[in-house]
Structures are given as structure tokens and as C-alpha cells.
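Left out: one protein chain. Kept in place: all the others.
Note that the chains take the letters A and B in the order they are written out, and that residue 1 is the start of every chain.
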Amino acid sequence: MAKMPTPDQLLSAIPASFPKAGWMDTKPDFHPGSYCYPAKTETLKGLGFENAHNWAPDNEDWELPENWEEIIYNSLKDALEKHRSLKVFMDCCVRCGACADKCHFFIGTNDPKNMPVLRAELLRSVYRRDFTTAGKLLGKVAGARKLDKSIIKEWFIYFYQCTECRRCSLFCPYGIDTAEITVIVRQMLLDLGLGINWIMNSVSDCNRTGNHLGIQPHSMREIVEFLCDDIETITGIRIDPPWNEKGHEVIFITPSGDYFADPGIYTFMGYLMLFHEIGLDYTLSTYASEGGNFGSFVSFDVAKRLNAKMYAEAERLGVKWILGGECGHMWRVVNQYMATYNGPADFLETPVSPITGTVFKNAAATKMVHIAEFTADLIKNNKLNLRPRRNDHIITTWHDSCNPARAMGILEEPRFILKNVCNNFVEMPEHTIREETFCCGSGSGLNAEEIMDQRLRGGFPRANALRYVHDTKDVNWMACMCALDRAALPPLVDYWVPGVTVSGLHELVANALVMKGEIPRTMDLRQEDLPFPDEDPEAAEEA
Amino acid sequence: MDITAYCTSKGEKLVGLWVDRFFASYPIDSTGFMRTRRDKFANPVGETTRNAAALLFDAVIGKDADPEAVKLALHDLIWIRAVQDMTPSQAVGAIVLLKDILRKEVLAECLKPENSSSGSLKGYLDMESRIDTLCLMALDMYAEARERVYRVRIEDVKQSQSQVIRLAGLRRERSEPLPETDNEG
Partner (left out) sequence: MTIALAATLLILFIGWAGPALGLQYLFGVILPLTAGAVFIIGFIWKIVHWAKSPVPFAIPTVAGQQRTLSWIKPNRLDCPWTTPAVVGRMLLEVLAFRSLFRNTRAERTTIDGTPRVTYFSNKWLWVFALLFHYSMLVIIIRHARFFLDPVPACIAVVEFLDGVFQIGAPRFYLTDAFIIMALAFLFLRRACSERLRYISLPADWFALFLLIAIAGSGICMRYISKVDINQVKEVIMGLATLHPVSPEGIGSIFFVHVTLVSALLIYFPFSKLMHMGGVFFSPTRNMKCNTRQERHVNPWNPPKNFHTYAEYEDEFRDAMVEAGIPVDKQPEPKPEEA
């Protein structure tokens, strides 16, 4: 008869320290919650991935194609020949460890393979074995290891635990960018037919229908009509945005999450109200209704393919320039890739704000302006009548989304807008904001619901900084400028810092925006009562 | 012997031992990180654990402790552990390990003949009972945290398609077909 174990024995069954075996010899664990659901075979086939097949992450056998080693070798070789960045990043790392505690996933999970340096070593070790002489001759002594199926599994786990936020690249003395490595490894996995459903299904739907939920054009229009109904309820003004119309000055493209998802829809309502108020000559498009680019999470080619629709539609509709909504990865693509992928966009003109006459020279090649730049310019030129008092019940902070911050540098514009529409603005602690901002933990297509625990761990550093200002400065609102943030932060905040509301920037703008001909506002865009409503002029007269 | 005073004098060591037990229960504890880096923002998991352990320890040894503050500290600790891929017993159980530490470090002192008349054994047993209380509270909090995770997951799905659901509802009223979507994510 065995005795019951003591609590200590029960709990200390887990190793107390780094595993004795080196990282090359520890294998990943697959259990529900540790992985995303795999992409469906027909989805991948439809997108042209030949090796798509049925498989399950928690099965021992992933049923890889027979020549899987050759596929990986060729895929890596191809990537090395195409990207100098990859070659340099593979050769240069000195393992100084400066990146290690910069990754929100490492901070939140303490799993050593979530240190960016080790995440990259997962690929580097294979690279050394296949592409360097020392690795071929010396093997493990040279930090090389032979590709086997467990390494593929390891890649699947850890390269889908990177949100491509690039925080590590900021601190790396050689600028090694894990996002670049992650995209390339995900591409290699796709070549084996391994992808995740949340990303690939969205890619497929964006490709076919123009939005990530696969909503067809008439339903889309109907949904926007609801939002216009809501605007009418709130402001008494009826807005009827143009769809797919030719001959307007601007096409407005925003992530499709803003059409369908809470709280993105309030931001979308904000855009419509702003455009109506300033009389912008714009059109929406059902064909190019997704600015966010799910392809950019996994493959440069797929990203290009989805991105191409934006210029194609701008050209077809004959607009002069493109205005882009609040989004993170969309702006990574627009700012750093779009002109390269699908330019030059000679059929467009250098953007000029029709209201203020400001020329956006910084967008001279891409011809696409960020709405925060656009609105900041409007406010600076006193073109908007704003009543920030309507937001007086809000003490807001600003979450810099990774990509607008580290791939674009749009830091001051949103702060300027926020300070003009909100009387109470508080920054989160230094080193958790601006270019050093922490990711929401769900970026790059990891906002799948099945890995919520992982998302909550990864988002903990961000939540912790928010909680600090919530506790010490009564912050009850966090504004941000990314559709993924708007989707991913509410659960995060709900778990870690209940009592804080997440919203987009233009929701707050529209709350404060005094529109010509509107009724006195008693509720905000969420149709909740305003603690500081507008005075009713008639009631005031009677009094 | 005043057991509270005695434990207070050894407090730093005992809390240290306890915190080590907490860290040791992480699947792969990055000792080099969790234990050394003391920065609320750079190492939130480590710092929260450390701060909570110190507060809970004071409550256990019978110092005056604000029940709300104790609850909050325990809440912080458990809610972190609830999403760290641990079993429920691992998440909550590290609290019990304080008993083990106290038995090794404090019990012998209480059992010394010269302390037998001062009621220190009763004081010791009271401490253990308070650990039991913490454990039961932690169990509640763990369950609440997991419930929240699942609620958040449901909300996540609902919110990501809120307008589609709205449209579906409206069409059902008009008995029209549902909107076409095959995305289950």
C-alpha cells in the first residue's frame, strides 16, 4: 500500500529549474489550449497550398508529405536566397540575451523557448546543419541539429507564440527582427500544409469576399445601415455612406473588424460621423473592405495578393488617394510593404487634405494616409468643433499598438487627438509605451479563442502596466489604434483589469464631435447615458 | 513566547523560502529571470508573487491585516497562476507549502519545554488554520478565474461577430435566410 503523497511531493513533481537537458532535447507539449486549431484542408487547397492535408496537432503523426525534409530544405534555401535579412539574422546572433526579457510571451510564461533568441535558434540550429560547413561537420558542438519531425512540431508551437510585434528587434544590438523569422518559418510550415484556421480561413474569406468573416456585399451594406441607424438615434443625423461609387476623391479602407465586431463598430461609426461633418468626398468598397492583412502574418506572397485589391479598387473607382482606418498590421503592410508589393501607384495623386489643403508628402509614393494623421491635421487647423466635456467621465490612457509604433512611428498624432477630445489623459509607465510598447498578446493572427489562456499570459505585461495606472490614477479607459487590439484587449482587460473600457481613437473623437444640425447628445456612441450630457437649448430657454 | 513576534523576526527568511516554492511550481522556472529581476513592469509575475507572499505571510502569522488587502493579494496571485497552464492543485497548492516551511522552521521552537506554558502551540495551530482559510479562499478564486476565462472566450466570439449576430437576429424576425458565413473562428 502506497501512502498518499504530501502536498510537497505532489507539487514538486514539476522540475524546479531549467530542464537538465538542453533546449534542443526538450520537446513541446500538445494539449488543448496550447495550440490553435489547424486550417482546413479545402481552405488551404483553395489558396494554392499543394500539401494541405488533414491533421491534428495533438496527434503523434502529422501526416507530413513524404518528401517533407526536401520541402523544408528547399523552402529555407529559397528564403535565404530571397532575403538578406534572414542570412544576416541567421549568422549574426551572439546570444547576448538582451532580447530575452523583452518578449511579452517570455515575461508572461517564463518558458525559455519564448526568449526571442531561442525562438530564432529553433530555426538557426537547422540552418547551421544544412547550410554551414561547421554545422555539417561538428553537429551539436556547432549548435546544429538534424531536422526531425519533432522540430516541425516545435516550430508550430513557438512560431505561433510570436505576435510579430518586433519589440525584441528594438533592443537587439544587430537589429535581429524575430517577426521576419516568424513569417518565414510560418511560410515554411504552410509549404508542408500546416497552418492555423483563424488565420487561413480569414485569408480565404478576405480573398473571396473582401472581409475576414466572409460576409457578402449586400449583408455588409445592411450591417453598415444598422450602424447608421445607431448614429441617427444618437445624433439625429442620417448618414448614408456611398458604396463602390466611382468618381469620388478618396476611398476609405479600414480593417473589416471595424464593420462587424464590438467595440470596433463604434470606431467605425466615429469615422462616418467625422466624414459627414467635414463633408469628405469619399466612398467605401465592398470589394476592398479589408485593410488588415491576415496574409502578412504567414507569407509575403499571400500578403501581396490580399494587398493588391486596395490599389486595384482605388484605380477602378478613379479616386485620387486612399485614406486608411485605425489598424496595426494593416499599417505595417501599408507603410513598409504596399508600394513595394503592388506599386507604383501612379494612377493616384499625392494625398492632399481637401479640408485643410495640407499635402501629405510623407505618403507621396504609397498615396495612403493614416486617419490619425488626417484627423490631427483637421484639429490643428481648427476644422472641428469639439466638446471634450462629453468625455469627462473618462480617464483614458493610450496603448501604442506595436506596428503603428515600431513599423511606422505614429506616436504623437494619436496623443494630440486624444488630448483634444478628452480632458483626462494619463500615460502608462515609461518603457511600456511608445516604441517600447507591450503587445496585446494576440497579434499576428493569434486572437483565436481556443488559446485564450496563452493570450492572457502573453498580454499580462501590457495589462500589468494598465493596472498600475488604473490603481494609482483611476484610469478607466484605454484607447488604441488597431483592430486586433480592439478585439484582443477587451478579454485581456476583463480578466486582468476589470473596470477599464477599450475603444478606438475615433470613437472618442466622435463622442466629442459637435455636428452641424445634431440633437443635444445624451448618450455616447455605445448608447450609454452621458454623465455630462449636452444642455438642451429648449430646456435652457424655458428656465 | 509570542509566536507572531517570533515569526516576524524570521519573516524575511520564511517568505523567501515560500516564494521559492511558488517559483519552483512553474513548469519551467526561469530562475535567472523570475528571482533576480525586481521590476514591477519588466517582471510582473515575479513581483506580484513576491509582494503577495509577503502580505499573506503577515496575515498567516497573526499580524493585523486588512482583510480586503489580503484578499486582493491572494486574488492577484491566484489569477496569475490560473492561466499559467497548471493543474488546479498546482495553482492553489503552493499556499499549503507554507505549512511545511513553518513546521521545519517554527514548530520546533514552539515545542521547546520553556515555551510550553505560553500558549505558543495554540498560536502555531492557529497559524495553520489561517493557511487553511487562505487555501479555501484561493480555491474560490481559482474557480472564479477559470469561469472568467471561459466567459471571456464566449464574449470574444460574440463580440468579434456582434453585427453579424445582429443581422442574423433581424433576418430571423423577417424570416430571411441567415447571412452567409462559414467562419467558425
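In the analysis below, a contact is a pair of C-beta atoms (placed from the backbone, for glycine too) under 8 Å apart; a residue touches a chain by one contact, two chains touch by 3 or more.
The structure presented is a predicted model; accordingly, all values stated were derived computationally and were not measured.
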Candidate in contact with the missing chain, chosen from A:Tyr73, A:Tyr174 or A:Phe226: A:Tyr174
Option from A:Asp258, A:Glu413 or A:Asp453 whose C-beta touches the chain left out: A:Glu413
Among A:Lys27, A:Lys146 or A:His431, residue touching the chain not depicted: A:His431
Selected residue (touches chain absent from view) among A:Ala39, A:Ile72 or A:Met115: A:Met115
Residue among A:Asp262, A:Glu313, A:Glu326 or A:Glu507 touching the omitted chain: A:Glu313
On subunit A, residues whose C-beta touches the chain left out of the figure: 17-18, 22-23, 80-89, 91-98, 100, 112, 115, 117-118, 121, 132-134, 141-143, 166, 169-177, 180, 207-210, 216-218, 221-222, 243-246, 286-287, 300-301, 304-306, 308-309, 312-313, 316, 334-337, 339-344, 358, 360-366, 368, 373, 376-377, 380, 405-413, 416, 430-431, 435-436, 472
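Rule of thumb we're sticking to: only the chains that are shown with their structure count from here on.
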Geometric centre distance via CA averages, subunit B-subunit A, whole Å: 31
Residues of subunit A defined as touching subunit B within the complex: 6-8, 10-12, 14-19, 33-34, 37, 100-101, 106-112, 197-198, 201-202, 205, 212-216, 219, 222-223, 226-227, 257, 259-263, 265, 429, 431-432, 447-449, 452-453, 456-457, 460-461, 464-465, 468, 487, 490-491, 494-496
Complex contacts: residues of subunit B adjacent to subunit A: 21, 24-31, 33-34, 37, 40-45, 48, 79-80, 83-85, 89-90, 93-94, 96-97, 99-100, 145, 148-149, 151-153, 155-164, 166-167, 170, 179-185
